[in-house]
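Shown here is a partial selection of chains from the complex, left in place.
The chains carry the letters A, B and C, assigned in the order they are written, with residues numbered from 1 in each.
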Amino acid sequence: MRIAMVGLGRMGANMVRRLIRDGHECVVHDISQDAVRRMEGEGAQGAGSLQDLVAALEPPRSVWLMLPAAITGDTVTELLGLLEGGDAIIDGGNSSYRDDIDRAEVAAVHDVDYVDCGTSGGVWGLERGYSLMIGGPDRAVQRLDPVFASLAPGLGAAERTPGRTGPVSRAEQGYLHCGPSGAGHFVKMVHNGIEYAIMAAYAEGLNVIRGAGVGKHQSDADAETAPLREPRYYPYDSVDLADVAEVWRRGSVIGSWLLDLTAEALVADPQLEQFTGRVSDSGEGRWTSIAAIEEGVPAPLLTAALYSRFASRGSELFANKVESAQRKEFGGHDEKPAAS
Amino acid sequence: MRIAMVGLGRMGANMVRRLIRDGHECVVHDISQDAVRRMEGEGAQGAGSLQDLVAALEPPRSVWLMLPAAITGDTVTELLGLLEGGDAIIDGGNSSYRDDIDRAEVAAVHDVDYVDCGTSGGVWGLERGYSLMIGGPDRAVQRLDPVFASLAPGLGAAERTPGRTGPVSRAEQGYLHCGPSGAGHFVKMVHNGIEYAIMAAYAEGLNVIRGAGVGKHQSDADAETAPLREPRYYPYDSVDLADVAEVWRRGSVIGSWLLDLTAEALVADPQLEQFTGRVSDSGEGRWTSIAAIEEGVPAPLLTAALYSRFASRGSELFANKVESAQRKEFGGHDEKPAAS
Amino acid sequence: MRIAMVGLGRMGANMVRRLIRDGHECVVHDISQDAVRRMEGEGAQGAGSLQDLVAALEPPRSVWLMLPAAITGDTVTELLGLLEGGDAIIDGGNSSYRDDIDRAEVAAVHDVDYVDCGTSGGVWGLERGYSLMIGGPDRAVQRLDPVFASLAPGLGAAERTPGRTGPVSRAEQGYLHCGPSGAGHFVKMVHNGIEYAIMAAYAEGLNVIRGAGVGKHQSDADAETAPLREPRYYPYDSVDLADVAEVWRRGSVIGSWLLDLTAEALVADPQLEQFTGRVSDSGEGRWTSIAAIEEGVPAPLLTAALYSRFASRGSELFANKVESAQRKEFGGHDEKPAAS
C-alpha cells in the first residue's frame, strides 16, 4: 500500500527500504534534503514539505513518523492541520505513551486515527525485521496490517512456540495490537526497561568474573579496610571474558541476542578500552520505573539498572560526598585517595 | 574414550546418553539400582559400587560425578581411596567453587587431578548439548577433550560471532577451560547469577504490564493512601501477556532462550495459576553475590534477583512487621487489611 | 494572630491546641460537627461552613488546610471563591508538590497566596512541636511567621549545631521557608522518602539478627537447595531483639527517634505478633523516587524501601509466578511447598 514516512534517520530510512522491498509505495520527507534525495535514489517518492507529502497521498492517508521524541509533538500538530477525517498518523518513535494518550484525544477531534507503534530492532531491523508493539483504534490498525506485516520479522524468525497451533497469529509474525492508544508504546517502554536490566545483568556478571583475582593482589590492611578473610578463594586473574561470553552462547540457559552482541564486542576490544563507561538512557527505562511506582508494583532490577546508568554519568557524586562528610564527623575518617 | 559417570539423575543420565551416542564407553553407578539398570539397557556398563566402577576403568581413569552438592564431598573422599596417581575426578554438579579449591588440594596429594565442570543445559541438554565451564589441571582437561567435545553443543548451535576467524576455538564449540581449580564452577556460578537476574527482568516487566489497568480500578483515597494523580494514564487492563512475550521473540532486542520459555509457559497457563510463586534458589546466586561483595564489585541487579527469591518464600515478613510497628508508634497508623 | 483551621483530624486538632496554647485565635471547621464542638470546648471558635469560617476572619485572612490529599483540591477551589486578594491558603497536609504548583498558579490569579507546608511530627507533634517545611510567596510566609514559630519545636528541642553561631535562624527553630510554591512539600516528600529508608534499614538489620540461628536448624539438602557451607557460623538463635534495639539507643552511631520507637514496639510485643506485615505507603515515598528518576539522580535505597512496601502487600506475586514457570520450563523444577 501507499504510505508516507517522515524522518529518514537510521531507523526511518531502513524501514522505508524494507517497505519498498516488499512492494509498498513510500512518500518520504526529512528536514535534510540529502536524506530525501538518498531515498529517492532507492525508489521512494520525495516530498519537500509536510504539505507536499500529504498531497501525494490518497485518503485514507497514512503518515508514519520516525522522529526524535522532542520533535514529534509539533509535527503531529502541523499534520492535524493538513489531514482529514479517516486519515491516520503512526508514531513509530520513542514517544512517551502518555503523549500518545494526549495526542490521540486531540486527533480524535479531527477524526484522525492516532496509532502508536513501539519499534524494536535498531540498526539490525532492515535485515532481521522490526518487532512492532501497536496501540490505537482498530480502524487504522487493521488498515495498516500489510505495512506492519512487511516491517515485522515474520514467523520464520524463530521456532514456533510449543503450544501455539492453528493459524499463525500476528504476535507470531512479530507485531501485536496491544490495546488502545498508548498501549504500543507502553509495551515497548517496558521492553526497553527489561533490556536495560538484561544488559546490566551480563555487565555485572562479567565484572564479578573480572574481579575474581582480588585474592592475589590485595594489599591494604589498615584500620579502615578489613582484609579479605580468605584470599585463597579469589585466585582467578586471567579468565578470558570474550571466551566466557562465547561459551555461554551455546547450550547455556542465558543465551540471547544481547549476549551475542556482548561476545562480539569483547572479541573486538577485550578490555573495552574505547569506552569511558558513560551510559545514556533514552527515557523508556525511566518511564518504566515510574509506571511500576505508580502502579504499586515492585521492579527492583529494572530500577537498579536505571540508577546504575545515572551513576555512570556522575550524578551520585554529591550523595557520596555526604557519606564521606558523615564518616569524617563521627569517626574522624579521612577519605582515602584513589589507588594510583 | 572410556569414562565413568556417578549419579544418574536427570542430568547424569542424559549426559551418558549423549556420550554413548558419540561412541564413548560409559561405566555408570547410582545408589538407585533401577537407574543403573535403565542405563545398562541403553548401552552403558553398570557398576554396583564405586569399587566396581573404578575396577572397570583403565588408568588413567576418569570418573565424572553428577551428584547433589551435599553428597559430592563424601564421594570424592571415597574415590580418592580407590584411585591412583594420574587419574581424574570431574565434578559436573553444582558444587561451590570453594569446595573445588579445597578438594583439588587434597586430590593433588594423591596425584589425582580434580576437574570442576560447571554444566548448563538443564533438561534440554540431551538435545541441545551442554555448555561446559571447566577448571583444573591442564593434564586432565586436555585428556578429557573428546568427552567435553561430545557433551558440548558444537559450533553449529549458534552463528559464528563476527570477528571470530580462523580455527574454531573450544569456546565456540561450547566448552571452555576457564582457569585453575574452581574456575569452572566460578564461571558457572556467575552464569546462574546472571540467569536469576534475566528471569527477574522479564518477570518484573510483565508484572508492570499486568498492572497497567490500575487507573480503571483504583478506589481507595483515604488519609493513608494518596490517590493516583493521573489515572487516565493507566487504562490498559487487557493486554495479552502471552502475546507480548511472543511478539518480543522476533526482531526485538530482548529475544533470548529464557524468553522463549516464558512465552511457552504463558501460552499453556496465561495466568500462571498452577504456581504459588515460591521461587527456590540453588546456591549459585547466593555465592555470586557473596563473591561480588568480597571482591568489592557492585552487583545490584544480581543481588536484587536473589533477594526477591528470598522474599517470595516469606523471609521478609518480620522486617515488614517491624515497619508496621514503627508506623503505629509514630503515626498511630493501624495496618490496613488485605483487600478482600 | 487569628487563623482558620480546616480539618480537625489527629493532626489538625493537635495543631489547633498548640496554637491556642501559644495565644493564637483559631477558627475551626470540619465535616464532623463533633470534631468542631470538641475544639470549641478547648477554646477555638467553630464554623459550620467554609463560608462562615471565612466570614469569621479579617483580611488579610489565613486559612490552614489539614485534609486528606484527595479532598484538598476541591476545598481550595471552594475557598478561592470565598477569599479575596491578599488572603492566604496554607496546605499543611500530604499533597503532592505538583498540586501546589498547579494550585498556586490558579490562586495567584485571585491574588491569593498559596502556601504549602510539609508537616512532620505525627501524633507526637502536640508535645514535641512540628517540623515545618514551607514553600510559597514571601508575602504570606512572612506574615504567618508567628504561627509557624508556635507550631515548630523551637531551638531548645535539640542542641545547637556546632558552627551555627549568631542569631537563631528559623531552621534552628524547626521551620524553614524552602523556596517557591511546592518547595515545602517537595522537601517534606523527600523527608518521607528518607523516613521509609531508615525504617527499612532497622527492619532489615533486625531481621538479619533474627535469622542468625539458621545454622542450628537447617535441614534440607537436596538437589534444589545447596547446604549452608559453614553452619557453625550461624548459631545465634536467642538474641533478644528488644534488648538489641535498646542497647543501640545509647552511645551508638545509629541512635534516632525511629530507633526509640522501634525499641518501644519490641518491648511491648517482642515477636510483633499483632502485625501481619502489610506496610502502607502514603504517596511521598513514591513521589520521591519519581523525582529521583526524572532528575536522573540515583536513589537505590529510597526506592528499595518503597518496593519492599509494595511487595509486603502482595504485588510481586505474579512476577514470582513467572520465575517459577521459567524454572519449570528450563529445569523441570517443581515449586517446593511452604515449610509446614
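The rule is simple: a residue touches a chain if its C-beta (ideal position, glycine included) is under 8 Å from a C-beta of that chain, and two chains touch if they have at least 3 such contacts.
Keep in mind that what you see is a predicted model, and the values were worked out from it rather than measured.
The complex in this file is a homo-oligomer whose displayed part has 3 chains and whose full count of copies is 4.
Heads up, the rule we're going with is that only the chains that are shown with their structure count from here on.
If each chain is reduced to the average of its C-alpha atoms, the one that sits nearest the average of all protein C-alpha atoms is A. Rounded to a whole number, the gap between the C-alpha centres of chain A and chain B is 28 angstrom. Chain centres here are Cα means. That of chain A falls 37 Å from that of chain C.
The distance from the centre of chain B to the centre of chain C, each centre being the mean of the chain's C-alpha atoms, comes to 43 Å. In chain A, the residues that reach two or more other chains under the touch definition are 253, 294-300, 304, 307-308.
Note for the complex: chain B touches chain A at residues 97-98, 101, 120-122, 125, 128-133, 152-155, 157-159, 161-164, 169-176, 178-180, 182-183, 186-187, 190-195, 197-198, 200-202, 204-212, 214, 228-229, 232-236, 238-240, 243-244, 246-260, 263-264, 267-268, 288, 291-292, 294-302, 304-305, 307-308. Interface of chain A with chain C (complex): residues 253, 281, 286, 289-290, 293-300, 303-304, 306-308, 310-311, 313, 315-316, 319, 330. Taken in their complex, chain C has these residues touching chain B: 9-10, 68-70, 94, 96, 98-99, 122-124, 199-200, 202-204, 206-207, 210-211, 221-227, 229, 257-258, 261-262, 264-266, 269, 272, 275-284, 286, 300, 308-309, 311-333, 335-338.
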